[in-house]
Structures are given as C-alpha cells and as structure tokens.
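Below: the structure, in structure tokens.
With one protein chain removed, the remaining protein chains of the complex are shown where they sit.
A, B and C label the chains in the order they appear, each numbered from 1.
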Amino acid sequence: MDFFELTSNPIDIARVSRRVVPSECGATVTLDGYARKYTKDKASGEIRETEYLEYEAYEAMALKEMQKLIDAAKQQFEIANVGIVHRIGRLDIGETSVVISVAAPHRKPAFAACEWLIRELKRTVPIWKKEVYSDGEKWIEGDAETPEDVTK
Amino acid sequence: MDFFELTSNPIDIARVSRRVVPSECGATVTLDGYARKYTKDKASGEIRETEYLEYEAYEAMALKEMQKLIDAAKQQFEIANVGIVHRIGRLDIGETSVVISVAAPHRKPAFAACEWLIRELKRTVPIWKKEVYSDGEKWIEGDAETPEDVTK
Amino acid sequence: MNINVLFFGATADITGQRRVEVAIAPETTASEVSQNIIAEYPRLASHKIHISLNQQFASGDEIVRDGDELAIFTAVSGG
Partner (left out) sequence: MNINVLFFGATADITGQRRVEVAIAPETTASEVSQNIIAEYPRLASHKIHISLNQQFASGDEIVRDGDELAIFTAVSGG
C-alpha cells in the first residue's frame, strides 16, 4: 500500500521502508535525506555552518502533489509500492527531513523510481526550508524548475 | 566510517544506514534486499512458493571481496561512507538478506554507487542462496558473470 | 468578490502575513492578483515568484473566482 505523510515527529526510516513491502517483492530502495551541518552558498561559494533547519509546508497542496508523484511513478516504473514522509517544523542537524521508499519485484526500477521521486519532490512539492545560522537565517529557494514561474 | 559484516542475526536497516553518515553529508541511499515469497524459475518460467531461504558464505573471502567493492566504489563515486551487511543462515520470508547504505554529500552519486555495489556484490561476493520449498530445495546459481568460470 | 491569498516561507516573512482576504474585480487573472501584491510588497520583486490557484500550480492566465485560494511563494526547497 502506498502512503505519504507530513509529520512533525522524528521519522523512523526502517518503519517507512517496511510499510511498502508486499510478498511478491524482493527489493526496497530508500532515500534518507537529512539536515546537513555544512552547506555551500550557491551564489558566493561560501561554506556556512547550519545550527538547525525549519521546514514549512503548504500542507493541503503538498499532499496533493505527493499523490500525483506516486501516481506518475507507478505509471512509469515497474514498482509495487511507494512511501514518502516529509518532516516539517524544526529539525536538528542529522535528523531525517525526507524518506522515500520504493518496493519492487526487481531492484532496477526501484532505484530509478526512487531517484526520480526525490528529484520531482524537490521541484514540485510546496515545502520550504529555512537554514538557521549562529548569526542569522535564510529561506532557501529551490534551484530546480518549480512549475510556472509567473515573473518570467 | 565504512563497515561490512556478515551476520546471522536479523538486520536493523535504520542502524546500518545511520552508521555511514558524516556531518558533511546530506543523503543516504539504502538498498534493502529480502527473501521473496514467490520466485520464477529462470529456465522453466514456473512460479514457486519459497518457504524459507538459507544463505551460506565463504566468510573469509566474502569479507575480502566486500572490502574490495567498497574501495572500488569510493574510487569511482563521490561518496563518503559505505555500509554493507549480508545475512547468512536461515531467513524467513520477508527478512532482510542484504543492506547496502551509501552516504554522500549529494544524492546522485549515492544512488549510482548503491546500485553499482549491489550489482557487483551479486557477481563477486562468495555467498550462495538455497531456496527451500514445501517439496524440496535448490541451491541458486547466480546469473551474473562470476569471475573466471574455469569450465569454459 | 473575495479570494484568499496565502504566503509561505520567504513570502510570509516579507509580507508579514500568512493569509489575507483580497477583494477582486470580475475577470481578474491569477497573475494580476500576484502583480498587485508584488506592487504592494516591492521586496517580493527580488525573488522568483510562483503561484498556485486552488492548490494547483498556476500559469497566471487563470481567471480567479469568488472564494478561490491563491498562494504566492518562492521556488520550493523541500527534500
């Protein structure tokens, strides 16, 4: 069974990856994305040390976009089930922000679908990350092509 | 820190994926391979129901080959750490047989390295799987090109 | 005729609000609504702004209707 959730609690990735497994499957590929301590500013190249992160979601729309991603992944790839959980709220360094697990009878489509899902999630699911430093904070703007930039 | 193990105990995949994470990383990709209930015989196309599996390893050589795989992966891909744990002995359906976790600053090389590692592990690490059915059992012979077939 | 306009992350910080009700004339497009808001909060103009209408990404050409939900935000950065 597929599932997708937003949660403000810590994510148990083993539980996520096991919820997607039916008996005809042999492999689950899981992406675990987490708060990184050091990040490089894309414009200046400067390396900053992050103290913690905050994620904010447009929850109703985020859940709709996650459902669309799962539907599209199951159309394109020979996979059985997909689980996506994205954390929102405050996250300490090293805590999981997103888990995507894909179960499939064979591992190749599981890898391909998981990689496609995280790329698309970063482009289309309305969630924003704020990095908080010792001397300030910054909302990160995605560099992937979010649909329909109305200013261009 | 990299690690590789053979174990006859159940594998905790969350623990494996977390052991490979350094602070400059942002993504871990994990393959969870597990005992499948239904398998298709490659020659006859017949679908068989497996009751349980047994894995046997040439332990000393398997550990050497796992070390070689990790060294080769770190040469080829921009990754930080790799963890590989392969279960041996008897496994019930649904239990994890192998986990490979790759942590990297960026997710693309983590996906590429994890997929490469499982493909090579199935080809070069001396471990054998026996499928046990209600009416018999069979040692599986790998279809990947194990190095140096001396009969050819 | 009124619509709800939502802000998230950077756009919520810049406008100092998360939700406003905005009165609009008939036949107003989503893009016209967002241009008016950008004019009201000029700091928005230094960002690439995206919009959604009723929880779907919008091109801006859509005509908004009474009760619609329009969101104004910067490029998403989840993951």
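The rule we apply is simple: contacts are C-beta pairs under 8 Å (C-beta built on N, C-alpha and C of every residue); 3 or more make two chains touch, one makes a residue touch a chain.
What you see is a predicted model; the values in this text were computed from it and never measured.
Engineer: Taking the complete complex into account, which shown chains does the hidden chain touch?
Structural biologist: B
Engineer: Per the definition of touch given earlier, which of B:R19, B:K74, B:K108 or B:K129 contacts the omitted chain?
Structural biologist: B:K129
Engineer: Of the listed residues B:R19, B:K64, B:R90 or B:K108, which contacts the missing chain in the full complex?
Structural biologist: Hidden-chain contact among the options goes to B:K64.
Engineer: Touching the left-out chain: which of B:R18, B:H86 or B:R107?
Structural biologist: Considering all chains, including the one not shown, the answer is B:H86.
Engineer: For subunit B, which residues touch the unseen chain?
Structural biologist: Missing-chain contacts on subunit B: residues 33, 55-58, 60-62, 64, 86, 97-98, 118, 121-130, 139-144, 146-152.
Please note the rule applied: only the chains that are shown with their structure count from here on.
Engineer: Work out per-chain C-alpha centres and flag the one nearest the whole-protein C-alpha centre.
Structural biologist: Most central by this criterion: A.
Engineer: So, what's the distance in Å between the C-alpha centres of subunit C and subunit A?
Structural biologist: Each chain reduced to its C-alpha mean, subunit A and subunit C end up 24 Å apart.
Engineer: How many angstrom lie between the CA centroids of subunit B and subunit C, rounded to a whole number?
Structural biologist: 49
Engineer: When you check subunit A against every other chain, which residues touch at least two of them?
Structural biologist: Those would be 33, 118.
Engineer: Give me the residues of subunit C that touch two or more other chains.
Structural biologist: As it turns out, subunit C has no residue touching two or more other chains.
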